[in-house]
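Everything below concerns the one structure shown next.
Only one protein chain is missing; all other protein chains are in place.
Now for chain A:
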Amino acid sequence: MFASRSACRGASRAVRHPVQRRGLAAPASGSFQYQSGEAKGVKFASRDHASPTTTLALVSKAGTRFQPLPGLTEGLEKFAFRSTDRRSTLRIVRESELLGAELRAYHTRENLVLEAKFLRDDLPYFVELLGEVAASTQFKTHVYNEEVVPLIHLAHQKFLANPAEMAVNSVHSIAFHRGLGTPTASSSTIPYTKYLDTETIEYFSKLAYAKPNFAIVANGAEDGQLSNWVNQFFDNVPATVEAGATLGGLEPSKYHGGEERIAHASGNAYVIGFAGSSSFTGKFYKREIAVLGSLLGGQSSVKWSPGFSLLAQAKASPSTHVKTSSAIYSDAGLLYTVITGSANNVATTAEAAVKAIQKVAAGQITKEDFQKAKAAAKFKELEYGQDQSAGIVLTGNGLITGNKAYQIDEVAKAVDGVTEQSVKAAAKTLLESKASVSAVGDLFVLPYAEDIGLKV
């Protein structure tokens, strides 16, 4: 009775509607290009490559940047895939397990992402599930108390135990103050459950899952089918944002810069950040920043060698970890280097890092290094494109903010056009502008930004 009728209701729907089936060896019709469209006001993009699995995500403009009150994004994220009007938490989990799927919810600075990975045939079931989660999740007080709050506390503990994570969040808050600067994890600097209760989270969900504020992105799904199912299952989400209700952090990001030092007993992290490039879909896209990032680098992509990048060569010891990343957001970006390790090594490496940037600005880099950096940047971009889940967040965000998908081929092409001169000029502007520096750990040893030759 239970098994045949209701437990697999969604699953059997997938069988009733004949779905196009494709084996492993069938030719791929798609490429890295996303096809985007709109169904009843819901934006979606899909990329059909010949894989037996699909990654489907609902990307919502509800990251920590846009939360009107602290902690709301995290609260809403932990409420994802909990009881809805039609199904209980347990049933959602069991049904997904039966279909062999994986459910995940996470947030970035700008986006809240509900993600499902599953076998290609089950597309309708999961489009329906995402529609249900968005439209009819029940925000019950006891679920909040029994299941959500403990998870938030755990995330908080995890955050506090990780100096590198703390430093990266601190550098963002120095660079952008509010909005993009809001920490992604519940940090101790704000009373993170003070503003939280089920009604506020429910109110926020109406904003986050309103049609103009989210997009559906799929990897490995056919455009026509996705459009068909999205058309059917998203009728119940709010069509517009309620009058008068707004997300926080909507004003354009402004770069500030500065320095913050936090004492921490269990590790050392030093982050040097500069104003970077926005996402390819945004307005302030600077292609040379990606190349500069990979030129500074720090991590090796081959075994048994520190790698070619300037910081990998300059780091004080093999046990010191250096990583340069270019964080790209819809209207701003941050190019930052994270250095972790023992306090003395971190201090020496931080100094060397600034010297390396000065070297790039002065044009004292070899042509080969530049070529290598360019190749590495391009490779990273394309390799990222082959990854199933890659580009989902970027594409979703691009659709919401500018109605433009994140086309990896085009980004890779843009990297090709970067010249040595433009990288040199970019490095120069970095040094002239204010840096954002954050030191977490043994503050007796870790240097002040001014001491290592940065303007803050």
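To be clear about the criterion, a contact is a pair of C-beta atoms (placed from the backbone, for glycine too) under 8 Å apart; a residue touches a chain by one contact, two chains touch by 3 or more; residues count from 1.
Please note the rule applied: contacts and distances are computed from a predicted model.
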Choices "Pkinase-domain-containing protein", "Peptidoglycan-recognition protein", "DNA-directed RNA polymerases I and III subunit RPAC1" or "Complex III subunit 7" - which one is the UniProt name of the chain not shown: "Complex III subunit 7"
Hidden partner chain, touching residue among A:94, A:158 or A:194: A:94
Absent-chain interface as seen on chain A, which is shown: 2-4, 7, 11-12, 14-15, 21, 88, 90-91, 94, 98, 121, 141-142, 145
